[in-house]
Each structure stands twice: as C-alpha cells, then as structure tokens.
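Only a single protein chain was left out; the remaining protein chains are all shown in position.
Should a chain be cited, it is by its letter among A and B, assigned in written order, with residues numbered from 1 in that chain.
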Amino acid sequence: MPKSKFLVAALPAILISSAALAAGETIAVFTKNQTNPYFQTVRVGAEVAAKSLGAKAVHYIPTKPDSIPEQLSQVEDVIVKKPSAIVFVPVDYKAMVPGVEQINDAKIPIVNVTDRSAGGKFLAFVGADDYSLGLETARFLLKEIGGKGNVVILEGVKGSLTNIDRVRGFNDAIKEFKDVKLLASQPANYQRLQGLQVMENLMQSHPQIDGVLAANDAMAIGVIEALDGANRKAKVVGINGTKEAVDAIKTGKLLASGDYNGFLQGCIGTLVAIRALRNEPIVTEVVLKPTVVNASNFQPYDSPLESRSCPSWSEAAALASK
Amino acid sequence: MTDQAVSSASPRLPAVPGVAVALAGLSLFFALASPGFLTAGNLSNVLVQSVILLLLALPMTLIIMTEGLDLSMGAVLTLASLVLALIVVATQSLALGLIGALAVGLAFGLVNGWLIAGLSIPPFVATLGTLGAAQGLALVVSDGQSVVGIPRFVRLVYSGETFGIPTPILIGAGFYALFHILLYHTRFGTYVCALGGNRDALTLAGVAWKRLLVAVYMLGGAMAGVAALLMTARINAGHPTAAIGLEFDAIAAVALGGTSFDKGNGWLFGTLLGVLTVGVLRNGLNLMAVPSSVQVACIGALVIAALLVDSLRSTRS
Partner (left out) sequence: MSIASDATTRPVGLHLSRETQQLAYRLLAVALLCLALSVATEAFFTANNILNVLRQASLLFFLASGLTLVILTGGLDLSVGANIGVSACFAATVIKATGSPVLGTLTGLATGLVIGICNGLMVAKLRIPSFIATYGMLWVLHGITYYYMAGETIHGFPPGFRQIGSGYFLGVPIPVYLMLGFLLAGTIFAQRTIWGQQIYAIGANPVAARLTGIPVDRRLILVYAFSGAMAGVASIVFLARLNSAEGDIGEAMTLPAIAAALIGGASLFGGVGSVFGTFIGALILTLVLNGMNLLAVNANWQPLVTGLIVILAVWFDMVGRRRT
C-alpha cells in the first residue's frame, strides 16, 4: 500500500531532515526508477540493513525512469557530497561505466547490486543470475504442462541485460523439452498494458497456447487479465516475486514467479558497504540462487516488505560464492 | 527599407525577467542550505552537466522564434550518437564519426525544414513524425543494444580539460558566442527574428524565407549532431534511449528564458539562464538529497512559476 503522506506538508520536513543528517555513515543508494516495484524492494532492503547498523540510506533515483544522463548527473552531484559509501544499481550496465570510474577516482567505496557493471572497481557484486532464474522458472512451467504443448515468450525491454539473460534461459529450457513448441517471442517492454495487449493479439493468431513465459511479473499479470478476458486457460509464469505476483499465486491465477529477491540484494549490498567502512571482513560476490515461488512455498513472501528483516551477517556470508 | 520593416520584430527585454530572479533565488537558497553547493568543483559540475542541454536549447530558441518547434531533437541526438559510436568503433576515427553524426542531424533538419516550409505541415506534427522516425531508426540500427568499445580519445571530449577548463564548458561557451553573433549581428539573425510574426515583410522584401526556415531547422539538426558527440563521450557508449525526451527539457529551458511561443520574441541570454536554472535546481536538490519524487514536482512547479511571473508582468504592462 502507498504511504498516505501529503506532499505539501511533507516538503519542509524533508528539507529539515536532510540537513540534520550527519551522524553515522551515509550510504547513497542508486536505483533505476521510481515506478518498478522491484527497485522499491531493493530500496527497502537497503534501508532495513542501514538502520540495523545505525547508518542512514539516502536514495538517488532518476526523475525520468532509467535515464542514463540523469543517473550520471546524480553520480557527479553525489561525489560532491562525499557519502561514506555507495550502493549502485546502474540504469545501463555499459553506459554507466564512466560514472563508476568517477566514483572510483573520488575514492568512495561502491557495491554493485542487481545488474553487473561492465567496468569499474567494486567492493563486491550482489545480484541474481538472470540466466538460471529464467531457466529454472521456465523449467517449472514446462514440467507443469506435462513437457508438451505450445508456449509463447513475452520479452522485456530490448537490449537490457536482465532481458537478454532471462530470455536466453527461457529458450534453453524450451530446448530441453522436445514436444514443446515455441509459437512466438514478442517484446512487451516489461509493461503491464503492453503485456495484456500483446497477449490479446497473440491469442488471435494462436488458438491453442498452453504456457506463457513472461520476463517479469507486470507482463505476466497483464497476460492473466488477457486470458481471463478471452475465457481461455494457460499456465503463466513471471519473474520478480512481487507482492502482486504472490497474491496471484495464492488465488491460483499465476503458476509461479522466479524470485529475484531485491530485498535481499539491497540488504546484503548495504551490509557489505557498511562492513567495509568499519574494516570488518566482507564477501565480494553474492549471486543469489533462484527460487521459483509457487503455491507450495509462497508464505515467506506474503508479508509486507517493511516488516521483513535482513539476514544476519553469517547467513548472508553463507550465500556468497567468493 | 528591409531592415526597418524587420527591426520592429527585434526582441524587447523584460525589465527583470522571471528566470533571472529564479536563478538568483535558487542559487542563494542552495548556497545557504547545502555547504557543498558553492564550491568551485560543484559549480563547474553544474556547468558541465548543462552543456548538452544548452547545445539543444540554443537552436531551439531560434526555432521557437520562427513560431516553430522541434520535437525530434532528442531522438535525432540519440540516432546521431549511435551512428557516431558505430563509425568510431569501426574506423577509430573521431572525424569520420563526427561527420556521420552531423550528416544524420543535417539530414533530419533538412527533412523537418522541407516538411514545414515546403509542405506547410505544422512544426509540431512534422517533428513529431520525424521523432518517431529517428527513434525507430535508432532501435533498428542498434537492434535495441548499446554500442560499446568507444576509444579513450572520444571520452576525453567530455572529461578532458583545455587550458585548465573542462572542455565541455569551452564548447558550450563557444557555441553560445557563435549563436549570439549569428542572431544579433548577422542578416541571418535579423531574418530569423522576422520569421516569427513578420513573414509578410520578408516576402515583400523579396527574401526567400522558406529556404531560411529550412536552414534554421538544419542548424537545429547539426547542433543535435554536436550534442551527440558530447553525449557519446559522456556515457562512453551509443545507447538507443540515451536522449529520449531531452527536447522537452530544451523547450522548457527556452520558455523559462522568456522566449515567447507566438510573437517571435526571443532572448538568447534568457535561454542560457533557463538552462542554468534547470541545472542548478537539479544539482541543488541532489545535494540536499531531496527525494526524487519531490524533485519531479519541483521542476514542474518552477516551469509554471517562471512563466507565470512573465505572464503577469506582460498583462500588467
């Protein structure tokens, strides 16, 4: 649920609170946009971790979603402020490298979260393996439809790292099942409405669709609405494990959602940054194992984000590969 | 005779323009509220960040003075940047890449000008169409992927220094001077002023104003090509959505600067102030760590407020 704050009343409070923030470490957290629920889970994870260690997380989000020049400007502005450390989700893994290098030059420690940057020096990378996420989620669906039938893929934004790897995972899973036929693979840009409309159109040309592999939850939810509207049935999977997807799994409309665990990524990324500042041992590579959230294991995902807690350091370190 | 007919359209400056008040007020506020703001490093930061927007806003001022508009600039910049990146990666030649980017810009400028002056299609529609075309071509030539492997010498265009001053600031200052001379000290500039609201005078004077209008849009395209060089150098890549929507920022900066949409009254220095106001606002809000959602609303409020100040003044006088 949204926070029911009133904009005008809150503005002075924000200005005061930001001026008063001096004690403890300040962790600047960069995410891609304000609209995708996934990045909200990263931000909340970072906040919970920072609070648990007496530090403060400050968020920098481009005002235009996924804007490269704007994130670069924010990086430059933040370097002036010299935060203690930075937790960084690049809006584009290649184009943001100059920004990372500027941060390196300014000697501000930085942790890479979610999308692995193509360059620059990081304390650590914390993310998920999109390829195996796509692979496992697709396998789950393909087994569920009995290893045979017609499937379609809904792709995300062309050229984004997450989309390339997830779709590759989907395709490799389909190759494992000889009796499964891929009817179409069309982009719906991670958008709900586009997911809905592309599915409506695909249903016109394909009378029998047994499974739908969507590269994120928003498109998967759109697909479900399209199926409902046409009174047709197909098994649908998405990726991200969002609250909405969990609700749809509960009611049996969505088969499963590959969990990307943004909350945990935000947690561990921030823990690593703060521990490095305090000269405590850290890990340098955490690639979270994919979880396919489904009707049998959704319970832990069914609690509000803010009330979840970060893992202890020993639990977090156990997830590390380096 | 010609000059007399035309001079009546030359810009009238408001006494104390809203944009100057806004820039001064914001600067003072941020200087007091955020200690990092008034440092040499940060101020050069703001200037460098504003250059790409300025390169678009300068020709946009001229275009708006002709009662026109160019919505395709951001998309053309993006396409030019991709073309530049592809050429530079393939040939390792900055000159060839820049020529490619300028060619893209000029070609789109020519098409825009031809649609608007030749076919009399309203500028908003014509450039909305070419926006789609440029955006589509950007996706097609890149297949939605970013183009990487830009050589180091290209990056130096953005991150390097010349005579101890960041190169982008020099580029921005140079083009500002160029546009100032062009607009206020050449016949071309006088005609541009007349193109908005005084076209009949130009026709009477036997000026081929359609060709002039095409030239104005080609100038806009060429500047998008120049900006493409800085953008590519900045992000060290060509990216198919790098500058989408930047034209609206440029239009807002021009409007903030007091250039009017319907009378052809333009003010180049106001555009510079408008660009800087947007830059200072974003920088200051970032320094104060104001949440992104509040920043979004502040930008909107600023645009409306600055225009309101000017509109109140003009109705009073």
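One rule holds in what follows: contacts are C-beta pairs under 8 Å (C-beta built on N, C-alpha and C of every residue); 3 or more make two chains touch, one makes a residue touch a chain.
A quick note: this is a predicted structure, and the numbers were derived from the prediction, not measured.
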{"item": "In the full complex, displayed partners of the excluded chain", "value": "A, B"}
{"item": "Contacting the left-out chain in the complete assembly, out of B:A22, B:L56, B:L131 or B:L287", "value": "B:L131"}
{"item": "Residue ranges of chain B at the interface with the undisplayed chain", "value": "115, 119-122, 124-126, 128-133, 135-137, 139-140, 143-144, 248, 251-252, 255, 260-262, 291-304, 307-308, 311-312, 314-315"}
{"item": "Chain not shown, touching residues in chain A", "value": "1-5, 7, 10, 34-37, 39-40, 43, 63, 65, 158, 184, 186-187, 191-193, 196-198, 200-202, 204-205, 218, 221-222, 225, 228-230, 242-244, 247"}
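The working rule: only the chains that are shown with their structure count from here on.
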{"item": "Rounded Å distance between chain A and chain B, as computed from the means of their C-alpha atoms", "value": "35"}
{"item": "Footprint of chain A on chain B - complex, ascending", "value": "33, 36, 39, 41-42, 45, 48-49, 52, 139, 142-146, 148, 155, 159, 231, 234-237, 239-243, 245-246, 282-283, 286-297, 299"}
{"item": "Footprint of chain B on chain A - complex, ascending", "value": "7, 10-11, 14-15, 18-19, 21, 34, 58-64, 66-69, 72-74, 76-78, 80-81, 92, 94-98, 118, 157-159"}
